[in-house]
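A single protein chain has been removed from this complex, and every other one stays in its place.
On to chain A.
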Amino acid sequence: MENLKEFNVDGTVYKTELTKKFESRKNWERPNPKHLHSFIPGTIVEIFVKEGQEVKAGESLMILEAMKMKNQIEMPFDGVIKKIHVEEGVKVPNKMLMVEIE
């Protein structure tokens, strides 16, 4: 036994080793509705809006092509585009911040 750490389960502190998987788990963060993230890895083929532009809910912001499917990324609610973090032609991983809304 090496590398014993303190580990709390329901108020009791145990001496134990931890696993790599446990130690590298991500802390949960409350999702910010004003941040739009990619939901699948793919390529941004077209962007229809500019920073500072007012956009109505449901309008298409861009097309994210993934697995041979062109996905429309829609505006979730009325607002202004604060920042666009992607460009046409770039590849995006999953869960990447693409657009910030004001």
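Note that in this section a contact is a pair of C-beta atoms (placed from the backbone, for glycine too) under 8 Å apart; a residue touches a chain by one contact, two chains touch by 3 or more; residues count from 1.
Operating definition for what follows: contacts and distances are computed from a predicted model.
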Remark   = Taking the list "Aminomethyltransferase", "Cell shape-determining protein MreC", "Ferritin-like domain-containing protein" or "Propionyl-CoA carboxylase beta chain", the UniProt entry for the undisplayed chain gives the protein name "Propionyl-CoA carboxylase beta chain"
Message = What does the interface between chain A and the hidden chain look like in terms of residue numbers?
response = 1, 4, 7, 9-22, 25-28, 41-43, 66, 91, 93
